[in-house]
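A single protein chain has been omitted; all remaining protein chains appear in their positions.
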Amino acid sequence: MRLVEIDDLQVTFSQHDGLVQAVRGVSLHLEAGESLGIVGESGSGKSVTCSALLRLLREPPAKIAARAMKLGDTDMLGASRQEISAVRGRVAAMVFQDPMTSLDPVFTIGHQIAETIMTHRKVGRKQALAQALEALRRVEIKNADVVLKYYPHQLSGGMLQRVMIAMALSCEPDVLIADEPTTALDVTIQAQILQLIKDIQAETGMGLIMITHDLGVIAETVDRVVVLYGGKVMETGPVNDIFASPLHPYTKALLNSIPGQVAGKRRLTEIPGASPNPAHPPAGCPFHPRCPMAIAACQQATPPLETKADGREAACIRVAPELVPA
Amino acid sequence: MTAPALELRKITKRFGDFCAVNQVDLAVPRNRVVALVGESGSGKTTTGLLALRLIEATSGQILLDGHDISRIGQKEMKPYRRQLQVVFQDSYSSLDPMMTLGKIVGEPLQIHGVGSSAEQRDQVQVWLEKVGLDGSYANRYPHELSGGQRQRVAVARALILGASVLVADEPTSALDVSVKAQIVNLLQELQADIGLSMLFVSHDLSVVRSLADEVVVMLRGRVVERAPTDRIFTDARHPYTHALLDAMPVIDPKARRRRTFLSADEIAARTPRLHPSDLVAEPLSDSAEPQLVALAGSHFVEAIVTEHAA
Partner (left out) sequence: MTGFIIRRVISMLVTFIVVSIIIFLMMHSIPGGPFDGYDMPLPDDVKARLMATLGLDKPLWEQYVRYMWGVLHFDFGVPYQSPGESVISLVAHAWLPSVTLGGLGILVGAPLGILLGMAAALRRNSWIDYIASAVATLGLTIPVFIISTGLILVFAVWLKWTPASGWGEPRRWILPILAYAAVPLATYARYARSTMLDALNKPFVSVLRAKGLSERQVIFQHVLRNAAIPMVTIFPAMFVGIATGSIFVEAMFRVPGLGAYFVSSINKRDYPLEMALMLMISALYSVSYLIADILYAVLNPRIRVGGGRR
């Protein structure tokens, strides 16, 4: 059974000046033990997709619709409030972008981790704190017993993110969803946190969804990739294939525009223009206004996501299956 | 030899007992980009603000085009501000949301009384186009633009007075990947177009690699390594520089590897030990304390000079 199954997800937000279409038909899935990277820039809908999965969006103004949205065997669209709360933290746990604002400032670290444990397991406070201590040790926090008593404001960003990971793992979830977990951190801390996540995933065999705009993080961490743009899926495939031979023009352009790949000062390949505004998405393919290969047909209808080769899909009419390298 | 566009000599900033910037030397040659690299707490941002005289140094000198501007009054600073400008990381909060883009970009001209209203309007148009925005954008407001476009506006505003030195504090850090490339390209074009010199403060080594001529690495307020960009990437000598380079994610899944990390103390323990014969210039002091020494190829590294080098 798949850990995560999202089929044709649409998320819209109604704001006073109109409708914002954050996610426009995204489908993705995660098998047990797999690691999936969701890549996208601002406005691509990557964070909203996972927030919608856990029903963390305020509804209204958000409106979620999908053919299917399942976490394990729980239908997240039809589940009751209790069922949803039971699943959050236990089946799927989430780690967010800014660790400095992710914890309640008036409670200690120990209290907040123990609270998670007591929510999903029938244990008393003492036992929960003991398990919290274990959780902190697992994320390589030295003097964990002291850290249990600290308040969030006493820890640095890197330490706090370890705490968040510890808290997420404390109930042994089937899947960890990390939403830009390292963006707010220094580069050496970033590397350490990514290593930690990878190690834990290898150890526990849990599923991992890594949401990021950073292709370097994707290359380092995940096995399979979904590329989002303008609320839609542009391309999916195994990570090696995506980097070695990207199919979609957006993926190609994105890979080419990464600075610092080649030694020396040089002009970088840019993608002209800006990301689409979710309030006024372009007709047809969301990338066509900026695409070097766009033709008239690109604007007329949204290209469907099609399998172009084994395990590889792309939503582009300019990519013909037989042209994909073996 | 002409004076560097911007030079900092032994610049130091103390906040009470805490030393944020400790005896930093750096020079930005004319029409060159020097990157100031480090993580949080390194003092790189503070150094940038010191160079701009937005905060006052505890000691040390700042020279703009050879002129010592370290201690002159704010009034005397005003003409120098036409030459020395800044672009910050957060374009959203550095542009006044109540002003149109035209007003924002034209404000420096107004403040310095340059040209008539009509001439100012024309200059605004010229500069909007120079940074890649259509002239009609003058009537728009910041919230109507994307992050990358706002950053272009910030650059236009910074350069409209004809500044020759730009201090850029993490200008691409808050931008999407594809937009980073746009801003990097823009800065390169302007460098060629108007002979701009830049002090580029950043933690993003990949952007630095594509943009900078020289890299200065800071750790806890001190410069630990300084060299031309290529040498930093191919022949770094300080363990902290290695740590930074090692931590950079590699854009090739096949090159994935497990990393080990050194703690700050472990890095301090691995300060390079060099024999006097390795150096191309006499070390400044005889002490056994780590100090910045000169290696071949304009390469400086903080090391301990000892006869008994490893």
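Letters A and B mark the chains in the order given here, with residues in each chain numbered from 1 onward.
Everything that follows uses one rule, which is that contacts are C-beta pairs under 8 Å (C-beta built on N, C-alpha and C of every residue); 3 or more make two chains touch, one makes a residue touch a chain.
In this text, all values refer to a predicted model and were calculated from it rather than measured experimentally.
J.: Need the list of shown chains touched by the one chain that isn't shown.
T.: A
J.: Could you tell me which of A:Leu19, A:Leu56 or A:Val123 touches the chain that is not displayed?
T.: A:Leu56
J.: May I ask which residue of A:Met159, A:Met234 or A:Cys291 touches the chain that does not appear here?
T.: A:Met159
J.: Just to verify: which one of A:Asp7, A:Glu115 or A:Asp199 makes contact with the chain not shown?
T.: Residue touching the chain left out of view: A:Glu115.
J.: Kindly note down the residues of chain A that lie in touch with the hidden chain.
T.: Answer for chain A: residues 51, 54, 56, 81-82, 85-90, 93-94, 96, 98, 101-107, 115-116, 119-120, 150-151, 153-156, 159, 164, 167, 171 touch the chain left out.
As a convention for this text, only the chains that are shown with their structure count from here on.
J.: What's the distance between the Cα centroids of chain A and chain B, rounded to whole Å?
T.: Centre-to-centre distance between chain A and chain B: 32 Å.
J.: Please name which positions on chain B make contact with chain A in the complex.
T.: Its residues touching chain A are 33, 39-40, 146-149, 176-182, 184-185, 188, 203-213, 229-230, 233-234, 243-244, 246-256, 258-259, 261.
J.: Which positions of chain A touch chain B when the two form their complex?
T.: It comes out as residues 41-42, 157, 186-192, 194-195, 213-220, 239-240, 243, 253-255, 257-261, 263-272, 274-275.
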